[in-house]
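Omission of a single protein chain aside, the complex is shown with its protein chains in their original locations.
In order of appearance the chains are A, B and C, and numbering begins at 1 in each one.
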């Protein structure tokens, strides 16, 4: 880390910083600038709390040199991580398409849409059995019944299944049914949940929170990885900015940034990012052109009858056309 | 709700909207505008999903009339809610001061600071036993041992105790030791946790999330209240905006807004809002002048030795002086 | 507009609203809801200030029905606007590539890069003669000398030229040299400048401001159009959000949103949006896939010697490769 002293700080102030960090085994190099001192600290940063140093007398600011995430960083592991579920590989260079309804609404309805998305070219089936709803009075999902329908749809179509889990206590149950766990935006920093998933070793897709920085998102992944579970997929689903024409703001640049900073695969969720089906097609194609490892899309046979998020769902026919367009862009780009 | 039709929408489109909402028992009033139709829908809004209507053909947008929260709204309950813990009342018009270290670091240390803040005029003791840290490699809190020290400090000083809980499974344990549970910013929409707390009936302080709107925050409170637990205190702790000189942006206007929209008491947390002790004093005084029901502050005897958040902690002497200043403003304002 | 009354408002309060708006020739329709009244106002909204009505006693909120922009809206003009400069058409369905250095640094340097970008397939030459720099001590551009070099580069290559203007008093001068004026993000609501450009009738590219909503951006365009100048191109260049890995956050969804709300062409500026050349390629390809009418890119032969924004500039060779990739995606998408 780099410790920048205030212009009015004395040599004694600097000496006490040096003593403090050398006491935990770090080495220091002091640079005498024209109007202030700067102290470079070399060694094991984990033994030092940057905020504590920042608090010491005479310190203007402290700047970290290294990333706070290790297991999630490309510096640590240069090769791309490939997450395998069933016969699908995520992160191996070809694009994976996950599709299905926002909520599992019933056995028949799910089977119908599962067959439709499979036929249209989807690789993985999505569907929510436990739904994080902003209102306690809204439909909260079918729970375990929904998980069973998902498992049945997997049997019927051969598509691996992804579904959300919100409660650490339910991680073992959801692992029984789902091929990939999903952590929603609201839970990106729900550490009890991340620890439970880390211990499970199960593949997981971690969504970025509404206002999460990329660093915080990778730190969320680090919680899972720190338990030895490296089957982590990241998912950009739109951040909260000031624009109101779209539900969220799709931070598409997160795709190349993650590719540079981390070895983990990254999937885009245009449905939640923009929140209106009219914009989902163009954003899906953009995500492919930007290099996403996958796209996750909401598909519903009758969106205006959907129990949740119908506003952003595609009909199966439109989805099928979009798959063709995305595959054409993929062919040109890779 | 108000349904605004597109300019090109036909009478048939409007008729199908009308049929849809009347089917669930609502009444409609159609206004023929100069360039479009607008349909007013009257009745029980809970039976209708606003997003589903927004999806129907010919609809430009749908605008809600009523707030989505009921139990948390002042319309529903005009009188201020007063939360009582021990002999302290929060929300009764006088200002409550909560203070203590960010983390419980040890028995002796906690007792020392507990006595110091009591002597300086604090009404409630704060201290974290379970710490939500952005890094899995940082100190995560003393856990149940920390809870025991908090209970001992309560015995020694008579101050009720507030501490954070993150895992729904730990709610019963934390309830045994703490007078007030705290839900941190990262968990404002952790519904499994909110449900567990709602069922416990225990007093709770719900912090606003980094990017939570006031409506979402009140919806988080609604989750707790929907289980019959109305002992909810709100806490503004800074939101995420673009400024980097402060740790977060202290949205002080949330204080009068909450007072208008809700009957729940509201507490300000200047320590986390600005993140630098130099600014904590002026922001605490501002919170009092703005009408906050309480202020929660980090106090540590040796901030530069603190295990977390030392950068924003006040020393006991400075805290004592601040209490005097805050009380003087309170006397002038109320 | 829709006027929502408070639950406690009386019939007299509603009557005075009705009287006020009917006094300026509007008609009203009052809906008696279960817990409050809602008044629909039909007629010429321009005669009413929505904020004034919102101030009246008993009013909870006022919601507009129509867009505040007219000349810029697709409702008003369904057909796409095509801006023609020289032999280049912007907005006619094929993608236009604008490229060149951030700043005009000298005659030789500009001619070199102009030939390079032309050869690589650019359609328009960009280059700043007047530079908006955050520091008064930074290089401010060559001024009129730079304009002359741009004109010379146009002669030499046949490429039309786009360059920024910041001072209303300089609009006539810049119009003499440039084919397209550029209004930078900082000046999206500089009304003196927009009025001067509106009166000039000259083609203009209006960048979105750091925190401008799409509606405010279209209102900026409306200022220009209100003078009869419809030669307006919009440019998305990244907004300010909380992420710091990129210079700004590229709001790519603005592309389909503008296409739906307005008839004006829209160009993407990935260089400023992400601010690091490593991410410019993938973001440019994404913009093409998203349906942009054009892409504007910074190209510099020796980016690490550039006088401004070298961090985000592409070398000509890399730019040439990117043009090929973008054209391939364009061919697949349209």
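Note that contacts are C-beta pairs under 8 Å (C-beta built on N, C-alpha and C of every residue); 3 or more make two chains touch, one makes a residue touch a chain.
Everything numeric in this text was worked out from a predicted model, so none of it was measured.
Among A:15, A:42 or A:331, only A:42 touches the chain left out of the display. Listed for subunit C, the residues touching the missing chain in the whole complex are 46, 49, 51-52, 54-56, 68, 132-138, 166-170, 186-187, 189-192, 209-211, 216, 219, 222-223, 226, 240, 277, 303-311. The chain not displayed touches subunit A at residues 2, 4, 7, 29, 31-36, 38, 40, 42-44, 63, 65-66, 75, 240-242. In the full complex, subunit B makes contact with the omitted chain through residues 211, 213-215, 239, 241-246, 249-257, 260-261, 273-274, 278-279, 282-283, 285-291, 325, 328-329, 331-333.
Just so it is clear, only the chains that are shown with their structure count from here on.
Distance from per-chain Cα centroids to the pooled protein Cα centroid is smallest for A.
Using CA-based centroids throughout, the chain positioned farthest away from subunit C is B. Distance from the subunit A centre to the subunit B centre is 26 Å, each centre being the mean of its Cα atoms. Work out the mean CA point of subunit A and of subunit C, and you get 31 Å between them.
Chain contacts: subunit B has residues 240 touching two or more partner chains.
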